[in-house]
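Missing here is one protein chain; the remaining ones are kept as they sit in the complex.
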Amino acid sequence: MAQQPFGAMSAAQIQAGLKAKEFSAAEVARGALDRIAVADEPVHSFLEVTEELALEAAARVDDALVAGTFDELGPLAGVPVGFKDNMNLVGTRTTCSSRMLADYASPYTATCVQRCLDAGALPMGKLNMDEFAFGSSTETSAFGPTRNPWDLGRVPGGSSGGSAAAVAAGLVPVTLGSDTGGSIRQPASFCGVVGIKPTYGLVSRYGVVAFGSSLDQVGPFSRTVADAALAMNAIAGRDPLDCTSQPNDVDFAAALDEGAQGMRVGIVPEFLEAPGLTPEVRERIEEVAAKLEAEGATLVDVHLPNAKAAMSAYYVLGPCEAFSNLARFDSVRYGYCDSGHKDLNAQYEASRATGFGEEARRRIMLGSYLLSAGVYERYYYPAQQVRTLITQDYARAFEQVDCILAPVSPRTAFEFGEIGDPTEMYLSDMFTISINIAGNGGMSVPVGIGRDTGLPIGAQLVAPAFQDRAMMRLAAAIERLYGEAPVAPGFADGKAGE
Amino acid sequence: MTQHLTESDVRGIAEYTRIGLSAEEVGRMTVDLNAIIDSLAPITEYDLEGVEPTFHPIGDLSNVMRDDEVRESFSQETALGNAPKQQDGCFLIPSILGEGGDC
Partner (left out) sequence: MRKLEEVLNDWEAVIGLEVHAELTTLRTKMFCGCKLEFGAEPNTHTCPVCLGLPGALPVPNRAAIEGIVLAGLATNCDIEKHSMFYRKNYMYPDMAKNFQTTQGPVAFCMRGWLDLDVDGPAARERHGLDALEPGQAEGNVTRTEEGYTAHVGITRIHMEEDAGKMVHVGGGEGRIAGATHSLVDYNRAGTPLIELVTEPDLRTPEEARLFMQKLRQIYLALGISNCSMEEGSLRCDGNVSLRRRGSSALGVKTELKNMNSFKNLHDGLAYEICRQAEVLEEGGQIYQETRHWDPTAKRTIVMRVKETADDYRLFPEPDLAPYDLSDEFVEAVRAKLPELPDQKAARYATEHGLSAYDARHLVDHRATADFFDACMALAAAEGDGSRFAKPLANLIINDVTAYMNAHEGFDLAESPLTPERAMELVRLVASDAVSSKQAKEVFAAVLAEDKSPEAIVAERGMEQVSDTGAIEAVVDEVMAANPDKVEQYRGGKTGLLGFFVGQCMKAMRGQGNPKVINELLAAKLDA
């Protein structure tokens, strides 16, 4: 049998093969590069492929293999990894899928990226996203959408659509994405892979282009929970360059086989009764709950009475922070510059009008309005108060349970152009947003194919703050019930989307 | 739908955020923003008497500071590496008309 594409192997399999000298890290890098060149063509998950960086990193891994120091390299040694294109990496452009940053060369490297490199990862390139992470479909990318490997006529979700699709298509085993309101979990669910949004503060945000500073969190995608745990081990922990980051002494890979036995799993009835939740998703989540109960978990109904206001709180806080974070794109130090204007103001207005796409302009203007005098008191301040209530809801729920089980998205992946109205698009994140508001960890784990749509469904697990290991343990138990996430059928066995 | 913002308001916001919009874009933006602001209603309907805001979802974390130690800076070349325009080691911008900054 021909060698399986390296990207379709798990990190653990690659590392085992390297150690057994079945192949070299250079072969892993070269193989993954070749596979991306062919198979990403229909998917368009990569915006930039970093051949040179990947081969350099592979050479270091091969040196370590020769020297017998492979085990000292770190949890991602020899593993091809891709990065969402809002993460700075010296030697690459960091575009945020925006015309504004189309030519922006990173002069420094984000902490999460550096930690992957330090852990021995092979950096394969930068991945497509919704422009500045504003979106749930990757359709707002200025460089064209990413297509869902399960159905190329459908969106991969977003905003980390490229990160999810690259893993689903078997191009790389691990990618990093960022999640502000569901931007890791929803595309993971749409593409049938594992995606983790860690507790706010567990992973450094330094060097990741900010959208909503109090909501953003970086996390991994992979096809196995174990691979996600390796990535978490590489990236989690305090960073002196991020004031909101916190120390971590947990080994995420350690407790994965403990099973669901004895775990108290919370079910949120108001989520399962939410209008818009499709029957195939609802029934699958109920089925997961029943299977976990059969495995020895206890199901407990928990209530999040204020979660219903999370969506509005999010669409206040996110745009307010984004408005301020995106003010720096002014054509002076970097970024798109519409030159030839006689005065700076004219250059500002033309550069920002052309450099930003429609959704970015909408959120900037919305945030500016919501923070203006008199309006701040009506929306921003109350939204931060509502955040307190939502946080308290979760804290109370976690007095009763170890983990909450919920849907990720109300439905499976939709078709391109199917949702045009911005407020309707925002509903994609109805089950994920409250977790960003409260700051807890949340993740999506694949639970098979929808009976109506034939597309992947994800189950969302939510953990108490800094108890991310609890949801990963439960995810591993679910993975054993539903099987490890497969490469999307059109990309299995060397196919490239046919 | 409630009219939270008029087209004139939206033009004012565009001016403040330095985003040049055409008349047609202002019209569309006005419709979109009003729809979004409508969807924020639940925030305004809450009884939040006595509820403290959570500006930082970081628990009790406070007083995070660093020591006064020098870290390496960029070279001038790196600092200006992405500059659309530069001159004499500085970022070059067209003339600033009108009002000045404030700090």
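Just so it is clear, A and B label the chains in written order, and each chain counts residues from 1 on its own.
Throughout what follows, a residue touches a chain if its C-beta (ideal position, glycine included) is under 8 Å from a C-beta of that chain, and two chains touch if they have at least 3 such contacts.
This is a predicted model, so every value here is computed, not measured.
In the full complex, chain A touches the hidden chain at residues 86-88, 94, 96, 101, 104, 107-108, 110, 205-210, 212-214, 240-244, 320-321, 323-324, 327-330, 332-334, 344, 348, 368, 371-373, 376, 380. Contacts to the hidden chain, counted on chain B, fall at residues 16, 18, 55-56, 58, 61-76, 79-80, 87-96, 98-103.
Here, only the chains that are shown with their structure count from here on.
Note on chain placement: the centre of chain A and the centre of chain B lie 24 Å apart, centres being C-alpha means. Those residues of chain B that touch chain A in the complex are listed here as 5, 9-10, 13-14, 16-21, 29, 32-33, 35-37, 39-44, 46, 48, 51-59, 61, 64, 66, 74, 78-79, 81-85, 91, 93-98.
Note for the complex: chain A touches chain B at residues 103-105, 107, 200-201, 214, 240, 243-244, 246, 308-309, 311-313, 315-316, 323, 327, 330-335, 337, 339, 341-350, 352-353, 356, 361-362, 364-366, 368-369, 378-379, 381-389, 391, 421-423, 426, 437-439, 465.
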